[in-house]
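A single protein chain has been omitted from the complex, and every remaining protein chain is retained in its original position.
Up next is chain A:
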Amino acid sequence: MKAYQEKAQALDALMFEKTTEYEIGRRHLANMMGEDPETFTDEDIDTAIEYLFPSGLFEPRARPLMKHPTEVFARKKVAEFDETGRPFHVLFYTGLPNYYQVLHDLSEKVRELDSFSDRMMQYNIHKDPERTLNVGGTEWVKKEQLEDILLEKLKDKQYEFFVRSMNRLLDHPFSYRVEEFIMKFRKHVQISVIHKEIPKLMFTAEGTPYMAAVGRRKTSTASVTVYGRGSGKISINGEDLLYFKYIQDREQVLFPLQFSGLLGKVDVVADVDGGGFSGQSGAIRYAISMAVRSFVDEQMMEKMRLAGLLTRDPRRHERKKPGWKGARAKYTWKKR
């Protein structure tokens, strides 16, 4: 117990020392940068370090940094009991005092909200729809993050129970009254869908709208121009659609037009090079799909994306390996 206390005191002393160093460092940096030391924030420190120690390293975590000791040193649970050995926390003997404290608080809050809603019912006041707690764009903290908050290692089942209980609290009609408590355990989600800029239609001298695009498949490259107000003429390398002798290749070329309903309404002029007939038809199909995006509304574009028209097919020819029959196929295996 003594050793434990000494450890706790040592940690406290370390933190104190580091914090004073940090503050002195802050004042030095402010002087170096010519700023007022009193109003030098943590963000200003980051900018100053980046300026004074420029780094060409790619990994951000490898670059020089100066952060407050609480961010640098992992928080540890210390001083859980006094010199007599009496624990400070009521729930110390559960083994996970912080975790069970959170659950206890949760159940208290649920009781509070229930009694509040009973009182409201007495006065015949119903739930105000405008005061609903909005948790859009957020999600519950993950298990690792919860462990960081509570400084306690949790099992999966305990985490799941925590999430279920919090959901019950969230579903309560008057959950807005405990917004602060709930938001402690909710994390904002980054919207990962990047909306690409769809190029706008261009116009020829006569006023015909057109769009050009390049498409690739295997080793073929196709550059295609789709002209609006057309009659369905398709020209590939100066020839008809019958440039492709096989019906599958012709269907590939026509698919984006047929899908978006532009078959017979636009003219297509394509130049394609490299590869064979299958790769060339795939390249033209992708190029036409990309060009057609400008002619078509968002709903249809989403449908095209779901149909796989706007995905560049990344498959390439896989090399044959020595000792194997092909890229993956092996020679017949003989037991003896």
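Keep in mind that, in the parts below, a residue touches a chain if its C-beta (ideal position, glycine included) is under 8 Å from a C-beta of that chain, and two chains touch if they have at least 3 such contacts; residues count from 1.
Everything below uses one rule, namely that contacts and distances are computed from a predicted model.
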item: Listed names "Small ribosomal subunit protein mS29", "Protein AUXIN SIGNALING F-BOX 2", "CDCA4 protein" or "Transmembrane channel-like protein", matching UniProt entry of the absent chain; value: "Small ribosomal subunit protein mS29"
item: Which of A:173, A:232 or A:274 contacts the chain that the document leaves out; value: A:232
item: Candidates A:42, A:160, A:251 or A:273 - the one touching the absent chain; value: A:251
item: Options A:84, A:124, A:299 or A:332, residue touching the unrepresented chain; value: A:299
item: Chain A residues touching the omitted chain (full complex); value: 209, 228-232, 234, 240-242, 247, 250-251, 254, 257-258, 260-266, 295-297, 299-300
